Structures are given as structure tokens and as C-alpha cells.
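All protein chains but one are shown in place.
Just so it is clear, A and B label the chains in written order, and each chain counts residues from 1 on its own.
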Amino acid sequence: MLEKLVSWARKKSPWILLFNSGSCNACDIEVIAAVTPRFDVERFGVLVKGSPRHADVLVVTGPVTRQQASRLRRIYDQMPDPKYVVACGTCASTGGVFKGLYNVMEGVDKVVPVDAYVAGCPPRPDEIIDGVVTLLSLIDSSDGRARAKAREPKMDQKQPVEVTA
Amino acid sequence: MPDMELPIGPQHPALKEPIGFKITVEGERIKKLDLDVSYNHRGIEKAVEQRDFNQSLYLIERICGICSHAHAANFSKGVEELMRLDVPRKAQYLRLIVGELERIHSHYLWVGVAGHEIGFDTLFMYTWRDREMVQDLLELISGNRVNYAINCIGGARRDITEKTIKTGLELLKKLGERAVYYTQLATSEETMVGRLSGVGKLSYEKAKSLGSVGPTARGSGVDSDLRRDDPYLAYSDVPFKVITANNCDVLGRTVVRAGELAQSIEMAKWALQNIPPGEIKKAPPRQAPPNEAVSRYEAPRGELVHYMKSNGTDKCERFGVRTPTMANWPSVVEAIGGQNIADIPIIVAAIDPCMSCTSRMTFVDTDRHRQWAWTWDELRKYGIRWYKENKGLSWGD
Partner (left out) sequence: MTDQPKPPENPIVGALKQDLGAKAVDVSSPRARRIIITATPQTYRDVIKYLQDKQGCYHLSVIQGVDLRTAFEVVYHFWSDKNLFSLKVPLPHDKPEIGTVTDIVPAAILYEREVHDLFGINFPGHPDLRRLLLNDEWPQGEHPLRKDWKMDEKKFYGGVKGIKGGAGNA
């Protein structure tokens, strides 16, 4: 019974943390545009917060640059459970136009597990809201939620790992 | 004194690319600022050497999402210069119209962000609501709200219809009326002037010698605008004024941007009314002869420089970008010296960085022998609180 209440509360008011991992800013300004009067995502109870400890949902934009990759992992680890990750934009999903460049990790799911992908370059604010709403329906069925399989990077290793493939 | 750096996660809503700051303070005053801009380096210059011109165009457009047309148009006209290709006049006008609309949307974005930085969230909501009108027009012209891809090597990708021109003129008329309100707000509203005036001083000589560009330089009285001095596209046809201000502080930069907003609306209207007929595109050759070009563009933030060399193949031999924000960083370091901590957000925001948020920011107080770390959001709230308590300036919330 209490679980149902908690689940309803989480579904009705997810707090977002926006993390820019080296993007061109187009996705970021579309996420911010979702907060402004034309699209007004605050009526869904979504608030954009400033600290990982207050947030339920981590929205990541940008192909993860090397400098940001370890910080992204650290932010993810600082967020309290249950936490969800939305990869916003084509770059965050697969690397986008930046695939093959020497300083990018090519996709958020290489660094943290992702729950929802929103495609687009950049995705319109309506599409981003659609992504968030899809995520909310996942929260409802939180037992059988499908989660992307993430590789667990070993942050404390002193030697670089032999890279295969 | 050892500097401790703590990574504390991100930052505030209206954010753009991340930077790291390390600030040495003495009490309230800042002694030294050190910046770390490696968070956004992706390796684009190397990738352009391995992609041909058309593929590179898609990549270059995404160097920055806010001024994406500036990069794409600058690259296209640079490659056309390498190929010694004449582009039809109508295509130049289409590029100019989208370029000015981009300047309008970027300046609206900036006014909103500046308002947010000083605690004036209502202004943020108003300007971003009006900005949606510009996005609608851009979508009508090009098909996308951001990353318009109206350029192709040899001209423009899409033509404009009479109906779009008519809708555009109506939208611009409405925008023009709203812009008058924002200009008045920026220049005479008491609280805004109190927050912005005297802050982030950058003298005329320093602005010139440190290489600052765009509204940052024009807010300190430097009379330089590439659209007038090094004309490109169809700017030699369009009548416009170059706005400068003599305040040499953040208020000056705000006044310049508000003035440019009004000017750009007029320029876009003029260009829509005077589009010449004709082709929009000229088929380019596959390869460019060995040549080199320096292509410059007045982006919303200042002078954008693309340096490119070709070698007879369909790829660039060397491609170098210098964004206007990189040129303005030394002036931030200069403008922030001796200022209060409370003023950091607005001074940094005043150069309109195409990177604004810090993922970590550490302070070292040499006076009281303490050090601490803040996120941008905490710094912003500190600034708003400081001004409310010490100067009585706030928006009542």
C-alpha cells in the first residue's frame, strides 16, 4: 500500500538533473524550452534541480567527451536510488555526428545504464516531454522495467585495461 | 597554498557547455581566475580532415547549437572561396535572413539567461516565450527549430515561398514591438541597472588589446562589426547601424545586444521584402583546387574565424576554428579582477559564452585561509542574496 503511494509520488513529480557531457547545446536549449511557457513541463510536476542528490532523473545530452565521462559516472553514483537516466538526442544515444572522433566516448550507455532514449538532432521539446512521459510509465511497472545493459567501468583500476574489439 | 578541487555535480537550468573555474579570493574580492575549458573538446578539426566537404558540413553545423547557422554558413562560403565558385544572389539573401533570425533568437536567449542569473526569472520566461515566435519562423523557412541546415556548398538547400515571406513579416512586426519593451527594460529599469552598472569593467584599451570581439568589445566602445567592415553574403546591400556603447561594463554589453536585436529585426524584414529572384544553388565541383581561405562571420557572439586549406582532393587539408567565446575569455579574466564574488555569474554570462556552466568551481580564500567549492547554482543564489542584503536590489521573491 505504501509502495503504491510512493510510486505515485515519484510518477507525479520527477525531478530532473540536466547534465551536459560536451554537447553542442542544441539539446540543452530544447530541454530548457520545455520549461518555458509554450511547452511548460512544470505542469507535469517536473522540476529542474541543481544537485544530483535531489534528482530522480538524469537527463544527459552530448556525446560523452573523455573529460566528462568520469564525472558523469560520479554524478550517477551520487544520485540516490531509484534513479533513471534519459539519453537526450542522437549524440547521447549513439554518438551522432561525433562518432569516431578521438575525444568522445560515443554514447551515454557506454558509461551509465540508460532507461530511455530520445532521438532527434535536437529532439523537439514535445518529443522530450514524450520521452519523459514514457519514462514515467516505466516507473509504474518498476518490477519488470527493461533497462539497458551497461558495462560496469572499473574506476579504481590503476593500470589501463587491455582494450579488445 | 594547495588548492583542493571537489567535483560537485552540475549546475543550473539555463546551461550550456561545462567549464571549470578556480578562483582565488581575498574576503569578498576576487584576486585571480583560472579556467579549464577542456570539457567540451571533441576533436572536430581532426575529423574534418577525414570527411569530404558535404559530410563535414553536417559536423560543423553542430559545433554549436545556438549559432549553428553561423558555423555552417561560414564553412560553406569558405569552401566556395576555395573552389572559386560564384553563389547566386538569392542564396546569399536566404543565408542572410536565417543568419539574422539566428541573431535574434540568440540575443533573446541571452536576455533570458542574464535575467535568470540576476534573479529576474520573469524576464527569462517572457523572453523565451517570445523567442518561440522566432523558432516558428525558422521552422517554416528551414524545417527545423534548431540546426536549420539551410546551407549547402553552392547555395541554399530550400527555397522560400510567398506565404512564408508574408507570415515572416507579420511575426517580425510583432517581435519588433516586444523588442522595444526589452530595450527599455535593459536600459532604464532601476533594479536591472543597479545590478548591471559598474560591474565587470573592461576599458576600451583592454578590450582592443585582449582581442575581444562582438558585443563584449562593442559594449566598451570598440567600433568594429564584420558585417560592415569585412562584408560577406549580402550585407553590403542591407542598410543597418552598428551599435556601440561607452559604458565599458555589463550594462554596456546589455544595451548593445538589445540594440542589435532591434536592428536584426529590421534587417530581416528588409531582406524578406527585397529577395531577388533566381536560382538558389549552383552545383559545386567535387574537389577543390589547392588553395587556402580565411572565412570570417559576425556570429551573435562575435567574430568567428574558419581557416581552411584544400589540396586538390574532396577533403580539407587543414581546418581550424576559432569561436568568439575563446577570444573573449581573456577579457573575462580581466573584467573579473577586483570584483565581488556576487558578480561572477553576470560577468561570465555577459560575454554570452557558448559555454556557461561549471561542473566544478573552487574558491581559495587567502585572507581567511579557507577553501570551499560551489556549483554554479549556489553561486548564482549567493549573488542574488548578496545584492538583496547589501544593496536592497531584488525582484521581491
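Here, a contact is a pair of C-beta atoms (placed from the backbone, for glycine too) under 8 Å apart; a residue touches a chain by one contact, two chains touch by 3 or more.
Fair warning: this is a prediction, and the values are worked out from it, not measured in the lab.
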Sole touch to the unshown chain from B:K77, B:R296 or B:R380: residue B:R296
Would you mind spotting which of B:R29, B:R84, B:K241 or B:R385 touches the chain that isn't drawn? B:R84
Considering the whole complex rather than only what is displayed, give the residues of chain B touching the chain that is not shown. 37-38, 41, 43, 45-47, 50-51, 81, 83-86, 208-211, 213, 224, 229-230, 285, 291-294, 296, 303, 305, 307, 309, 318, 320, 322, 326-327, 329-330
Which chain A residues touch the hidden chain? 64-67, 69-70, 73, 95, 98-106, 110-111, 151, 153-155, 157, 160-163, 165
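The rule we apply is simple: only the chains that are shown with their structure count from here on.
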Per the centroid of Cα atoms for each chain, what is the distance between chain A and chain B, given in Å? 26
Along chain B, where are the residues that touch chain A in the complex? 7-18, 38-44, 46-47, 58-59, 62-66, 68, 109, 124-125, 128-129, 131-132, 135, 145-147, 354, 357, 359, 375-378
Partner chain B, residues of chain A touching it in the complex: 17-20, 22-30, 32-33, 35-38, 48, 50-52, 63, 65, 67-68, 71, 74-75, 78, 91, 96-98, 100-104, 121-122, 124
